[in-house]
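Showing just some of the chains, left in place.
Chain nomenclature is as follows: A, B and C, assigned in order of appearance, with residue numbering initiated at 1 for each chain independently.
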Amino acid sequence: MLFKKVKSEGLAHFSYIVGDQTEAAVIDPRRDIDIYLEIAKKEGMKIKYIFETHRNEDYIIGSRALAKRSNAEIFHADGELDYQYGQLVEADKDYQIGRLKIEALHTPGHTKGSHSYLLKDYDQNPWMLFSGDILFAGDVGRIDFYGEDNIPKIAALLYDSLYNKILPLGEEVILCPAHGAGSVCGSQIADRELTTIGIEKRSNPYLQFQSKDDFINEVGKTEAKPKYFETMEAANLNPASAKNAPFIPALSPKEFEKEMKKEDTVVIDIRSDSDYAASHIPDSVFLWEDILSGFVGWFLENNKRILLVNNGDYPEKAVSYLFRMGFENLVGYLARGMLSWHMAAKSTESTAIINVAQLCNLLDTRAEAEYLLLDIRKEEEKEEEGYIDGALEIPLTVLQANLVKYAEEIDRGGEIYIFCGSGMRSMTAASLLENKVENKVKVVLGGLNAWSSTSCPIKIEE
Amino acid sequence: MLFKKVKSEGLAHFSYIVGDQTEAAVIDPRRDIDIYLEIAKKEGMKIKYIFETHRNEDYIIGSRALAKRSNAEIFHADGELDYQYGQLVEADKDYQIGRLKIEALHTPGHTKGSHSYLLKDYDQNPWMLFSGDILFAGDVGRIDFYGEDNIPKIAALLYDSLYNKILPLGEEVILCPAHGAGSVCGSQIADRELTTIGIEKRSNPYLQFQSKDDFINEVGKTEAKPKYFETMEAANLNPASAKNAPFIPALSPKEFEKEMKKEDTVVIDIRSDSDYAASHIPDSVFLWEDILSGFVGWFLENNKRILLVNNGDYPEKAVSYLFRMGFENLVGYLARGMLSWHMAAKSTESTAIINVAQLCNLLDTRAEAEYLLLDIRKEEEKEEEGYIDGALEIPLTVLQANLVKYAEEIDRGGEIYIFCGSGMRSMTAASLLENKVENKVKVVLGGLNAWSSTSCPIKIEE
Amino acid sequence: MLFKKVKSEGLAHFSYIVGDQTEAAVIDPRRDIDIYLEIAKKEGMKIKYIFETHRNEDYIIGSRALAKRSNAEIFHADGELDYQYGQLVEADKDYQIGRLKIEALHTPGHTKGSHSYLLKDYDQNPWMLFSGDILFAGDVGRIDFYGEDNIPKIAALLYDSLYNKILPLGEEVILCPAHGAGSVCGSQIADRELTTIGIEKRSNPYLQFQSKDDFINEVGKTEAKPKYFETMEAANLNPASAKNAPFIPALSPKEFEKEMKKEDTVVIDIRSDSDYAASHIPDSVFLWEDILSGFVGWFLENNKRILLVNNGDYPEKAVSYLFRMGFENLVGYLARGMLSWHMAAKSTESTAIINVAQLCNLLDTRAEAEYLLLDIRKEEEKEEEGYIDGALEIPLTVLQANLVKYAEEIDRGGEIYIFCGSGMRSMTAASLLENKVENKVKVVLGGLNAWSSTSCPIKIEE
């Protein structure tokens, strides 16, 4: 019997391949689909079915590309959408995989068409549930895709799916969601490598409600959405049938500079925060490789020409992250990294940094009017990890959109100290602000984590 | 959070590595330990603890080798044994791994000292149980290591461990046993890639008993043990501290022949059954690579000099299988396989095969006294898959030991038709008999599976 | 500086990637082009140029597929052909790769348009010559593509290219030909992993001639051509722009049998000779994986539906070999190999084998009229390795075509003993004859190599 979870880092997306004897099925394949073929080869199987749990917003689905290569049948999950491929899955029907069966369960709530897939064992007992974006470890799917007005209605659907369809399957059933901790699809997803319905029943805050009304009141909230969600939604009605991740060339400083100057081009620097701080290409955006997937979709349109700066190795990870999210216009990367840029005496800029000891000291001695503390973390982080009194709070994802709104605070003169949890996102914020504000921006290295390790004053909400 | 199951095929052994933040623990490491180091490297962790669930009989434990490389602390599980390394684990104590805890539970029943290890989540709730050889998917550990007289006593310990310690942990807890389907440690282990205590409670036949007495009566049975179990038991009190799997040279036919003639040497042919049937080196033992681990320990002493015959590729899998079981005296393999042997005009033999259509036909037309049907399958297989009337039944693992006992039947003249499930084990039986019986031996290709696919008469026990 | 030889086994094809600083060029890319991209990634380079030495007959060129992925410029080599891609290379012009230069030399003789490419070092000195199919280690390219009448004319071109263009480059120049030993493009190519113009001048029999006329007289000969050469020639004017090697599914015996029965389907058994001998699917053609590339093009049209039988692992090597040669209609392979076929009691056949001791014995005692010795080796092998007196000689590649011509000999009754060098090709011959001749066919295991190892009578031509 075959069971493999395929983790796509960056997006924190989980897809699955299950099989028995010579037949396998893939649930929610990602765009770079070779990994499923490799697993099928190793196991000596064909890929018979591809099941989608819902129409995705955060990445390009690989169903069509995989079907093209494997001849598998595709089943999508939403009868109301105008899909240009595959067929609608049939709820409550069993699909055979060797001696196993997979049953599609209609579990609306994240989207109206969402389905979960229940794998049954040789004796027809429930074994695993592929829950898509309905139920995660420690979290549930967002319910605001149909507008604020519809939230109570959608929340009610979600309640029914969770409490009346999924929980009754049994505590012993293994739960296989479509995302793990770090996804843009659920900000509170727990770092639980394996979970069961019983564990979620015990630990997931959204499965502790006594009444449907309480659930609906609590779960309803609107979150901001990255720009690229709409592009993905459209793309996933008619995804590319088969395409490899692009190969991008190494560019000499001269070639790189030439490409930089073309219209609609953005330079993304995926090195570390201190590397960027010391010296970077003017106007480049800092997006450390590990946070690239989480943030690039907020700032960038899919059609932008992208140039990458790293340490000079081929940026395999960044290319696949961007490819999965539909960013394909990748022009090249700087050969040998900034070393070659420096050796060519091309122009650079630096970003000021400050450590918490220095900052803490400085706050003691300086009048509040002379500086601005800018906290770019999410609301949840402040609740959990505390905050520094007096800071202006604008989450990184909406920073650009709010510059006008907070113009007065930001532009009043004095230095701006930006902090997040670690310093990484602050460096992104600094790279976005650098050419837009007049004040001197400084990134707080180590962020609130560092701050908490010292005796500097911190507040925790109660 | 890190969780990885390391499957060692052949032995169907599962070891595990779990970790959090920068700390990891390994449960029951196998002998070729590089895989744990590679995982730790990839995750950016140190290996802090090594936990053994019990003293193993079927493979060389890698604890000491892993500790030597990683500086981890070793905890073994049996206070009554004279271990030359590590320290005794402390039951009911929590061992910290990052923010997680592992608690050792004394769960005797397979061996007296057996422990299971309970992983607890960030909130101290039970999450996963590493159950060693106490509880498998669909099976429980064997209880006959202390002699037939002690079986009821040991069975009672096992009952208490299962019903009073493990089941109460909760249906939602994920179960991680030390073996999967195909192990010599449990003949009925189910092919369940992932399971939970709840799933076992529902489906494991040994967890369905209403009374302890019923359990004891039913679970008690003595199985034959492979020769090498005793060697492993001794070796595991003082396992080699660090050693790589041997590199074995390719030997030309001339060199191979020279090595063959040395004392205490055995030639093992790991090709397919039909390859062996057509042409093999005289006196070589047939043990198809995929069944090597399951059977070599029954026929061979650990100190034998071993020569391998395959298709000419480096026999990586066979070498690692043998290394894990303590067979280290690997002299070499035949360069370019039998092709070079044939080209050198070295002597060969063949083994006769017969297909089921021919056999079925033949049984119809020939008197019973003129032939012998030899069924070398295990008792359980006969119960499940049926049998052919009139066959002499001697399981392969005890075939050699029983040749004298059944001398009359075997040597009465006429052809001997050997069958198993598929033909593979029959070919091993034929290779063992070939020089010991006078009658012509023929292997039934496809075995009982093929037989069942035809209209030839078959019986199923009820 | 980057230099890598990419060996494509099976075809014994060599392609090359060379580079300097951030620029690389590929010479004669094969169809599965990921390997060049991987090298460029590792080295931090772009692929700037693709150079073809000539229009190939034995495999699908990967130029267009590689250009699609890398944006490289393609230069092909024959102004007279109607290419649908790329541009004609300019002879005697330097193409820049970093600080290195590549000069195209017009070296007709294999084809009229053939070019060699001379890599020059930082000081403009000749360094390496990429000689395509003009000059190999120990051999030269075939000259019979323009019909028998044109051979003297083409031979004269070849002479000039070799003696007047290539040899004068200098003995120290490293020679990089497009094929190594085992290629269908040169039967006498030497097993020299690295060579130089000086080494060839010393050792290559075709570079030892004192006069052009002697060269022309000696080099001129017509060899038979595999069926698929014409298909390749047409395909290479307009090769597919980008395509991955097919993924083929594992088929259960039932599915396999169903596919077998469809029209235009051929079953190719790529296991070992003895595996095939013991038991194979009726009507399957034996083509051991290692000789697949050398012979499949002789027997099979490119549009046939192909089913593969091996040991059950994914037939990666065979699939890539077939893909490179333009065979794409790969339907599937037998899941778990013949084991599953036997277990399903599907029908099988066997092929008789005989070892040389038995054969030698038998020839002594039996009248010549009672049997036929069939030698299927090439002429050159007989010259070098000797032959058995009285054997009928028909090379394997033309066996099918000559069955009518030799009908009398072949069908006169008695057994037919087929031999080659090792037994492998004989098994192919047997699989081709099996249903076409009435006599009993037996394959001589070990072939003439085995025969020579015994005291059986052998003749060597002088």
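Note that a contact is a pair of C-beta atoms (placed from the backbone, for glycine too) under 8 Å apart; a residue touches a chain by one contact, two chains touch by 3 or more.
Computed from a prediction, not measured in an experiment: that's the story for all the values here.
Chemist: How many copies of the one sequence build the whole complex, if 3 are shown?
Modeler: 4
Simple rule for what comes next: only the chains that are shown with their structure count from here on.
Chemist: Go ahead and name the chain pair joined by the largest number of contacting C-beta pairs.
Modeler: So the pair of chains linked by the most contacts is B-C.
Chemist: Averaging over Cα atoms per chain, report the distance between chain A and chain C in Å.
Modeler: That gives a centre separation of 49 Å.
Chemist: Taking each chain's centre as the mean of its CA atoms, how far is chain B from chain C in angstrom?
Modeler: Averaging C-alpha atoms per chain gives centres 44 Å apart.
Chemist: In chain C, what residues contact two or more other chains?
Modeler: Not one residue in chain C touches at least two other chains.
Chemist: Which residues, counting only chain C, touch chain A once they are in their complex?
Modeler: Spelled out, the residues of chain C in touch with chain A are 21-22, 37, 40-42, 44-47, 69-71, 244, 246-247, 249-252, 255, 312-314, 316, 332, 335-336.
Chemist: Which stretch or stretches of chain A touch chain B in the complex?
Modeler: 1-3, 121, 123, 125, 127-128, 170-174, 191-194, 196-199, 201-203
Chemist: Can you list the chain C residues touching chain B in their complex?
Modeler: My answer: residues 271-275, 277-279, 311, 337-339, 341-345, 347-348, 353, 355-357, 421-424, 445-447, 449-451, 453-454.
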